[in-house]
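Below: one structure in structure tokens.
Of the protein chains in this complex, one is absent; all others appear in place.
So, chain A:
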């Protein structure tokens, strides 16, 4: 009787709040198994695993403005829309044969994907994943970022050409910004959307585009760094998405060298180099601090170093685990989450004490993406 009453009551009550606030959630890419681990930053815990995402090697993702949906860019050309509240894939399209990353427009309406095969940029409706525009390129597109006003920027590895695309009108308007140099490998946008920096692999240097004053000619800098020493083989391309901008400087990975390079963000003048443990992959600024954290290419990828951007000195060397692939900071900088692929672990560190706070089991984790990225241009 009691049970019947309870059941009746249950059916009368509004549905229990299945919804969970998403502001402190994140997704960890489990690259080998094609799955995502949904994590709770406050609880330092995994909530569930979301499967069926395809080939997630080199996968990245971006978030909708309401932090409910993640758009996941898989290596196999799969674009998936994942619902963090219902905890499942809600839309998926195989939009190319091979892709490398993507971005969401400033208004959250469009999702753009950067493709290797066939090369180009495809743009989709963020709600339905219906195709909106297809911009072919003469090669593999890299460094795709969102710009204000429903625009994106990207570069082409094979030709070195840099483009912006404006998708605010009825038809896309694509503008060439010229040739950055030989084999751009990645690009990044400063948080103020002022400067688009394109890193070059086939020659020394970084090309800087002033997006606030498009008539200003681009400037190439760091064209002669490392001329005195022998470059080493590059076993992993550095990533620029985490390029640190701190103390009026860019902190850049020296391609083929065990160095972090410091460049004045206004004048592009060389401000020095920090010898580090290996070839930098990610150099990421710890929010609300003078520090940047660096991880390294294989085979020296068990180590993370912390550098003070004021004097360019290494202040800490940590060994969180085997094959450290990525680091993601809590938005206010209190914690950093570090993926150790070959230990099948995500490690959570306190950034003040630099002590480990927690470990979370994950299958071959690579990228870690907190939902706060939803509100940052260029991510």
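Rule of thumb we're sticking to: contacts are C-beta pairs under 8 Å (C-beta built on N, C-alpha and C of every residue); 3 or more make two chains touch, one makes a residue touch a chain; residues count from 1.
As a working rule, contacts and distances are computed from a predicted model.
With the options "FecR protein", "Cytochrome c", "Amino acid/amide ABC transporter ATP-binding protein 2, HAAT family" or "DsbE family thiol:disulfide interchange protein" in hand, the undepicted chain maps to the protein name "Cytochrome c" (source: UniProt).
When you scan A:57, A:159, A:190 or A:289 for touch with the missing chain, the hit is A:57.
Screening A:174, A:237, A:314 or A:334 for touch with the missing chain picks out A:237. The missing chain lies against chain A, touching residues 31-32, 55-58, 75-76, 98, 100, 116-117, 140, 157, 183, 185, 201-202, 233-237, 298-299, 323, 341-342, 364.
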